[in-house]
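Here is the structure we will look at, set down as structure tokens.
Missing here is one protein chain; the remaining ones are kept as they sit in the complex.
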């Protein structure tokens, strides 16, 4: 099997999805082993694909394999196929690794839950859709996978549909991303209209040749970017992601690390050559990323739910990725995407482990001091936290450092300073999260007493991910890449054609600044929360209650949207319902029925039942027709 | 010349008898007028030199149809005493107008049209020609017509027969 057959990676989980969805209930243990086996075989086959890809003659040229989809006349020839290039390879690696870990972890986490088989079935479909998404060579196939991913997230977030908050969250996620999806669809249609093709590479080629006019290209890409913002939860579409925590925690890990949210980053990276051609598009991407990173960094400071903190952290880190893309560095974005995927999956699964270990407690106000009770979870969680905070030599440090370098190179110091603030808040809330959960004295002794370490099937996944969270950052180095069989570090693997590969070099100034930001954040958080002592934090909150309330309530985004919906949508729907009731229903429907009834009531007397009358009508009709004929003939 | 005289006598006769059919107050009289009218049409066929059709006309109409009509009249006499019943419906005046209208339309159409061909004198239609057309070119319709007659015969019997318990 070669890289041309990479579609098999998606086909296996998709097939298993069908099996599990149809027969999972009847299988022993809900068929979870089938799910794990499917994703594991994809994991193994990924390395086959990778080896073949690295051996491809012509070194790292993209692999294309397409078939005719439908052909209408001579003008509309729709082809579908797969396109495997370094970006796809990195996405493959992230998706299969995280999906495999999540599947294994879920065996422990979901034990005894209702609809166990259905959970595993949808996980497979989720992974399959995401794999299909990242290897689609045309926007239409990509859009289909994109929507499939959305549906899967809807199903999984609303997995506990008996809970009202879960269905609400699922709805919110689906509708919010849908708004973006409409933008994506409009963008795809605009590009197709002017370019006449859905093929991504052809479209990029056309854009680089100046086939599209500047305003047109900007409009189309802006619409596509709205889709990316919706999927990747960028401000102002970020509101769905924290609520998506209603789903089972492994799902949160999957959504946040490997699938769903990174789809937007992936699509932007994939289309980045076009974004570069359109004036102002990169700046737009950068600003959206900066706003997101800053706002969510501050919101996360005041959240007390473990998963909520992690959720806002994810939104912020996605902002970092968009910033890297806005700086025109797909390699850096993909690098951060990968390292983030590993440590964020680790953190989420760690949170899941805490939730199971403490018998469903995820409020920091009731936790604390768990490290002693849950040593493996605590240690791996610490590794993930430090990676997220950006402490060397963990993975997060290298990718964040690269983002700073790229940002400064492209947009200058102002952007770096803004991002630096966000990096400090990141380190701060991460440390706060860790201290309040795992260190100091327990906030609730009852919870503490009953806490147990989770089974090996869960901690095993944590350890594996912790290993990746430590090491995955090193792929930036030329020597590490070479040793793994790549042409070099990640920046020599992924690059824009006209920029060419460049070797990574450590910029000491940036590294020192980056480290300083992490240290400032960590130490200030440690000073404030050490020993799970909230006196200093409470004093700070009381000093500026308005500010604290604003952060705790997430800058009032939900209230704002709710108000907009209440006033705008409900007001408008009131008018519509009035119109429907009185104009459409009473006047239109009832009116036409009344007119019909009245006319019939009058005209029914024509039906005398007397045959001579009918015969008379026939005769008069004949005379009339004959006269008409004579008149026409002249 | 003689033909024309004969034609006019019979044409006026047909019209008069037909008017008798539709205006007579007695159904029996109407039926008798109908026999005459149909026989007149048969004579018209003779004048048109289609003797075969004339014979058919006499046989079927003069013989079969009229007898059938008379039988039906006798079977459906509402009042055997022969008390005068209104024979025309309420829309009779309008019927007169409609009839005049139809006549006007037909006459205008027939007389104002330029007919292509010899309109002065009829050509003799030999019985051999009719048989040839009927049995060769119109063979299938001819057979179908016989089937139609059979169906009508059976249908009429079933509709009209006295059912048990009636």
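When the chains are written out, they are named A and B in that same order, and each has its own residue count from 1.
In this text, a contact is a pair of C-beta atoms (placed from the backbone, for glycine too) under 8 Å apart; a residue touches a chain by one contact, two chains touch by 3 or more.
As a convention for this text, contacts and distances are computed from a predicted model.
Look at the chain that isn't drawn here: its UniProt entry, checked against "NADH-quinone oxidoreductase subunit K", "Cytochrome bd-I ubiquinol oxidase subunit CydA", "ABC-2 type transport system ATP-binding protein" or "ABC transporter permease", names it "NADH-quinone oxidoreductase subunit K". Touching residues on chain A toward the chain that is not drawn are 604-605, 607-612, 615-616, 619. Of the residues in chain B, those that touch the hidden partner chain are 3-4, 7, 11, 14-15, 18-19, 21-22, 27, 30-31, 34, 37-38, 41, 44-45, 47-50, 53, 56-57, 60-61, 64-65, 68-69, 71-73, 75-76, 78, 86-92, 94-96, 98-100, 102-103, 106-107, 110-111, 115-125, 129-130, 133-134, 138, 141, 145, 148-149, 151-153, 155-157, 159-160, 162, 166.
The working rule: only the chains that are shown with their structure count from here on.
If you average the Cα atoms of chain A and of chain B, the two centres end up 89 Å apart. By the touch criterion given at the top, residues 610, 612-613, 616, 619-620, 622-623, 626-627, 630 of chain A touch chain B in their complex. By the touch criterion given at the top, residues 89, 91, 94-95, 98, 101-102, 105-106, 108-109 of chain B touch chain A in their complex.
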